[in-house]
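Omission of a single protein chain aside, the complex is shown with its protein chains in their original locations.
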Amino acid sequence: MITSSEYRDRLARMRSNVYMDGKLVGRDYERLEGATNIIAKTYDIIHDPEFKQYEDVLTATSHLTGRKINRFNHVHQSAADLLAKQRMTRITCHQVGGCIARCMGIDSVNALSITTFLADQQYGTDYHPRFEAWLRKFQDEDWSACCAQTDVKGNRPWRPAEQLDPDLYVRVVEKRSDGIVVRGAKVHNSYAPVVEWINVIPTRRLMPDEGDWAVAFTIPSDAEGVKQIVSAATADLPEGYGMAGPFGSADSMTIFDNCFVPWENVFLCGETDVGSMLALLFALYHRHSYTGCKPAMTDVIMGATALMAEVNGIEREHHVKEKLAELICTSELCYAAGIAAAVNGHKDFSGTFVPDVMYCNVGRRHAGLNIYHEYDILADIAGGMPSTMPRSGDWVSDETRAYIEKYMARNPKVDVQDVIRAFAWVQGLACSEMAGVSQYAGVHGGGSPRMEQIAILGAYDVEKTKNIAKRLAGIQTGRSYTFDRLGTTPDLQPPG
Amino acid sequence: MITSSEYRDRLARMRSNVYMDGKLVGRDYERLEGATNIIAKTYDIIHDPEFKQYEDVLTATSHLTGRKINRFNHVHQSAADLLAKQRMTRITCHQVGGCIARCMGIDSVNALSITTFLADQQYGTDYHPRFEAWLRKFQDEDWSACCAQTDVKGNRPWRPAEQLDPDLYVRVVEKRSDGIVVRGAKVHNSYAPVVEWINVIPTRRLMPDEGDWAVAFTIPSDAEGVKQIVSAATADLPEGYGMAGPFGSADSMTIFDNCFVPWENVFLCGETDVGSMLALLFALYHRHSYTGCKPAMTDVIMGATALMAEVNGIEREHHVKEKLAELICTSELCYAAGIAAAVNGHKDFSGTFVPDVMYCNVGRRHAGLNIYHEYDILADIAGGMPSTMPRSGDWVSDETRAYIEKYMARNPKVDVQDVIRAFAWVQGLACSEMAGVSQYAGVHGGGSPRMEQIAILGAYDVEKTKNIAKRLAGIQTGRSYTFDRLGTTPDLQPPG
Amino acid sequence: MITSSEYRDRLARMRSNVYMDGKLVGRDYERLEGATNIIAKTYDIIHDPEFKQYEDVLTATSHLTGRKINRFNHVHQSAADLLAKQRMTRITCHQVGGCIARCMGIDSVNALSITTFLADQQYGTDYHPRFEAWLRKFQDEDWSACCAQTDVKGNRPWRPAEQLDPDLYVRVVEKRSDGIVVRGAKVHNSYAPVVEWINVIPTRRLMPDEGDWAVAFTIPSDAEGVKQIVSAATADLPEGYGMAGPFGSADSMTIFDNCFVPWENVFLCGETDVGSMLALLFALYHRHSYTGCKPAMTDVIMGATALMAEVNGIEREHHVKEKLAELICTSELCYAAGIAAAVNGHKDFSGTFVPDVMYCNVGRRHAGLNIYHEYDILADIAGGMPSTMPRSGDWVSDETRAYIEKYMARNPKVDVQDVIRAFAWVQGLACSEMAGVSQYAGVHGGGSPRMEQIAILGAYDVEKTKNIAKRLAGIQTGRSYTFDRLGTTPDLQPPG
Partner (left out) sequence: MITSSEYRDRLARMRSNVYMDGKLVGRDYERLEGATNIIAKTYDIIHDPEFKQYEDVLTATSHLTGRKINRFNHVHQSAADLLAKQRMTRITCHQVGGCIARCMGIDSVNALSITTFLADQQYGTDYHPRFEAWLRKFQDEDWSACCAQTDVKGNRPWRPAEQLDPDLYVRVVEKRSDGIVVRGAKVHNSYAPVVEWINVIPTRRLMPDEGDWAVAFTIPSDAEGVKQIVSAATADLPEGYGMAGPFGSADSMTIFDNCFVPWENVFLCGETDVGSMLALLFALYHRHSYTGCKPAMTDVIMGATALMAEVNGIEREHHVKEKLAELICTSELCYAAGIAAAVNGHKDFSGTFVPDVMYCNVGRRHAGLNIYHEYDILADIAGGMPSTMPRSGDWVSDETRAYIEKYMARNPKVDVQDVIRAFAWVQGLACSEMAGVSQYAGVHGGGSPRMEQIAILGAYDVEKTKNIAKRLAGIQTGRSYTFDRLGTTPDLQPPG
């Protein structure tokens, strides 16, 4: 497994295809640093003695090569793997104070491990060996990947072919003997400029006549024809304050401008039913990842709330405790749902382990419904200071520094520089563009509460509960009682 | 394992010590029938061919005798046992449309299996062998038990010894060579008149000088000196309508009027620290049971909501689906917490398996916070009919029957008699004294949301999250990162 | 204005047409007493010296006769009248601990005062003079009335004429020279058996071809052809405990079995557009009444919560205060909306004063969304006692009385008999069939939150806010800024 310097070197060697702030920039552009530092952390933590105790969580044994690999590049073989992935996600998110970014790699890889197998069974294609050949290198080279799923979609109520411009969903525009040419754009493509590979998959269920949009492939982040228009947010604090990172977001509108993809990197091309399954499976794995990262985000908000209470000298107030308990419950109900999803998962025909649909979704939905409320709790306990405190330039200016130190003194047990550090960090966390990005990610990342609602209603057998009701009401039903589980899992069986 | 007729015969042989409606009544008093039917169901289901498939869930193998027993009398040996108990609870509650009652037996027995062992280790007593001797018979005879925990408490802010009357907490008033004499009263003593044994345990943490109140024992429900003043609620419908039961509640204010308890049935007498542990452990097991019964209650409400939607012909309405999804999430987050509590439990020194404190409590709290809202959802979809519909006498009266059948016709796919059955059952479920009892049980049974909050804050290491926050804020802490688990379990280790 | 004895005498003289518990009963049937006592209170309070200070609130001056009348029979002439009606409603509800019942009379009378005028203007009919003739007697005789609006509706998605049975909405089956014959049934017809007149109006918007269902009239509660099948709920406590009333509900399924109505009592017959207006206007007035009665209901729950806190000795607990503050806000936001509705109301062409649609609806909706949560708060603070306490027979039985008095002692400042009274009353309020009826009325009475949502979206000009947004976003709109009010009122202008 490589070090973060090797990772940074790789970025440095990439072709310039990132546009920010109106210009073409290199991967070393300052405003990308926050995102780069996050991916770097997933490499550093493997070699960090402080995390030696989590070795089995952070690494795994490849089912292909038997070699030890970063767990972010692993295909889950068991419930234990899913539980370990969930813990790894929570632990690594703690280190960067938010999204760990590399989850999109593991989630898309797991989804592809199933759908390439399934397509081959069903259509006699050879996607699975291609995929495994790429996966072997992906694991051996310790590459990082993101996933480009969300199409720009044009007018929402219309299907891909109904759009005024067919490119509003990424599609195959040409099939050649050596590969395919694709055109379109993916948005919300988080961390695309700071990873090596982009795994591109469909965004929605597809109808039989929508084969041009049923395409999945992997492509280097700097490939010819790929253009990334990137928006980034990072808290910017002086030396000695804030996160060592710093850590931040980078979201790409990724343009595929007649991109060529060689067949060896094409994992789906035209099989619409399998494409629909792929869209759902990535969402499923990603929602399971959210049962790790969202509790971590709540942990960070909870820690921030407890820190604000300490700084303000109100730790013992009844309402502070009440709100901390609320945060604990939000976090742990979501985490518990992830555990239940792993424990109730199943091994697919392809050999990959799949978490339970219903539990992944109830967990993710609960987190999404609560995210703004969590920021509300933090604001409540923090008081107004994070929104109005003097900015960093004034902390260090000779003309104002003494005033700020005199008047920001609070709980006498807390050094005033730590008071400033605490408020400044909470400002970055909760009262900044970065906060907005995290709030939106909390609502929409991996699927909004509405999407989870649809998934839950699709996976749950409400009729079973209605049958219970009818029996209790004395209404004849002729149905016998069953409760193996109310939730169901998608039928992934190959056609025989 | 016995049949329900044998159970009913046993009740019939009991001494009359139950007071209802101003008079001394027998166990066959009509208004006790709803409660008796519930306990009877826990016997019937074992022999019911429809439930053969759940045999491993509904029965267990005694760790004492190796014999097959009703799981309600089992001491958990593993996480699998806890998961099975959770499922059993949900399945059996489905059959009676609410509380299955016998859970208090299993929960108190499990708590006592630990504290008797612990007391013996710590104080050289012989509670554990006494307890196991009783347990052996309890399992072999397939007895049913309840648990009397909540003292009347007098003035809440005062401790037991501070009360104007020391009997406001059950206490030992005399120790004799052959046993002890106890006085006091327990309230909310659900199903006490319809079980054979009452397991009596302390209600709260006890201080070292409160030894008289540190008492635990088991006693026959009709023992000399025991007087039960009972309140019961049952829906009362004509033949052919409503639950075959009928099923209902029975809550006793159980008076111990200088009751004698032989030493063989005394499981704690004076060891206040172990008494405190016992109070907490029963609550813990009981909250884990709630992660089974509360989802069942939500299933029943969900089924009722879906049935009301069907009867009203509005199944496809967007807001109906939205509300069903809400109910699913309430139910399954609580159930997931119970799964996580089992998976993260541990085997105690006594050999008994203990669920995780934090997950039991976040699950129970979530259910308790939502119970009234669930009834709100049902009311919303049902419309006003359950509250204003003509009562049963008029359905069958010659003068009114035709009018009712004419004017209650709704969804033409539903027979009008089934419309009446559906509304009448929902009236009993959600718009009746029984509904009030279930709502209060939903809030307070096994501990109110407030008690869970206290337990959660006690079990959770908020400092760990504050440490995460400080590191991210650049504040020196000197503490290293740890995340084995944020939640902790009580230290049940014997003193060496 | 008459006394309650005169009112009771009138009831006694009525024809028996009430069916309860499977039999035909007189107005003096015991289980109707709770409802009768409520209406009686609206007569008694006028003559009660304790309420002399509220004389201007409880009475009004008839705009027809200039005579002083009970305000429940008044047609509002000004905003001050609406404010007085709101206060009267709150004050009188306080006296009976819930619904004051006679509001349906005033609300239907006010709606009819407008629609009869409007129909005459538009269609040259003479409904308005007929109505005023009846109103004059209604005021002079101090009659009580209810309103029968909700049809049984059959299959919800179908319109009246589409039902398998056209009688599922009340309709005119014959027009004669001396009057009309109607058939059908109205449900949720609260207090119909204990008032003298039933005002019958349409339940929904009507299409032009639905003239048979566009019918409004007033009819004596015991008229030939009227049959009431009644469900009632009352708390039943021994002498010396509980409300002096007792007070309770009575909901009638009112059958119109080919009822003849003389033309003088017919206020609409075929004018579907006016019928639609009438349905909406009654709902509007009734929702304004809810801004008086719902705060009263919250006051009662708040008082009960404070009383429970006192009895339990926990008045000073932080969470008790927090919950009381929540209840205050629920109550007073609804009441404030009623004030705003009056202040922003307008005088219609008919001379009747109409409250603002939007404020009536936001107020009623807020109450309806919170009703279950209010009961939740009360349950939380009360503890389990109201659901499990011994029933009244046992309080007075020689065998159990002493035990109950010994063990129900709580806060030493509160006499134990008052502890029993407090818990017993809260049981009746919050943990009984009566509670269920009140909860359902809280959700559905006068329109469910969903109906208010529809009314609000219909009355509010969201486009104006979108226009504000567009201007701020720099999007050209060509529309000028206006903010007279975002809400609008229905256009009640006569056509010429």
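Should a chain be cited, it is by its letter among A, B and C, assigned in written order, with residues numbered from 1 in that chain.
FYI, a residue touches a chain if its C-beta (ideal position, glycine included) is under 8 Å from a C-beta of that chain, and two chains touch if they have at least 3 such contacts.
Fair warning: this is a prediction, and the values are worked out from it, not measured in the lab.
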Can you list the shown chains that the hidden chain touches? A, B, C
Among C:Met1, C:Ala84, C:Leu206 or C:Met302, exactly one should touch the missing chain; which is it? C:Met302
Which one touches the absent chain: A:Leu135, A:Ala441, A:Ala455 or A:Leu472? A:Ala441
Which parts of chain A are in contact with the chain that was left out? 19-24, 150, 152-157, 164-165, 167-168, 185, 187-188, 190, 227, 229-231, 251, 253, 255, 257, 312-314, 319, 371-373, 375-376, 379-380, 383-394, 396-397, 399-400, 403-404, 406-412, 427, 430-433, 435-437, 439-441, 443-445, 448-450
By the contact definition given up top, give the residues of chain C that touch the hidden chain. 50-51, 87, 90-91, 94-95, 97, 237, 240-244, 299-300, 302-304, 306-307, 310, 321-322, 324-325, 328-329, 332-333, 335-337, 339-341, 343-344, 358-359, 362-363, 365-366, 418, 421-422, 424-426, 429, 453, 456-457, 460, 462-463, 465-470, 472-475, 480-481, 483, 486-487
Where chain B meets the chain that is not shown, the residues are 318-319, 322
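The rule we apply is simple: only the chains that are shown with their structure count from here on.
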If I list every residue number at the interface of chain B and chain C, are over half of them used by both copies, so same, or under half, so different? same
Can you work out the rotation angle that lays chain A over chain C using Cα coordinates, in steps of 5 degrees? 180
Please work out the Cα centroid separation of chain B and chain C, and write it as a whole number of Å. 39
Between the Cα centroids of chain A and chain C the separation in whole angstrom comes to 52
Would you pick out the residues of chain A that each touch at least 2 other chains? 322
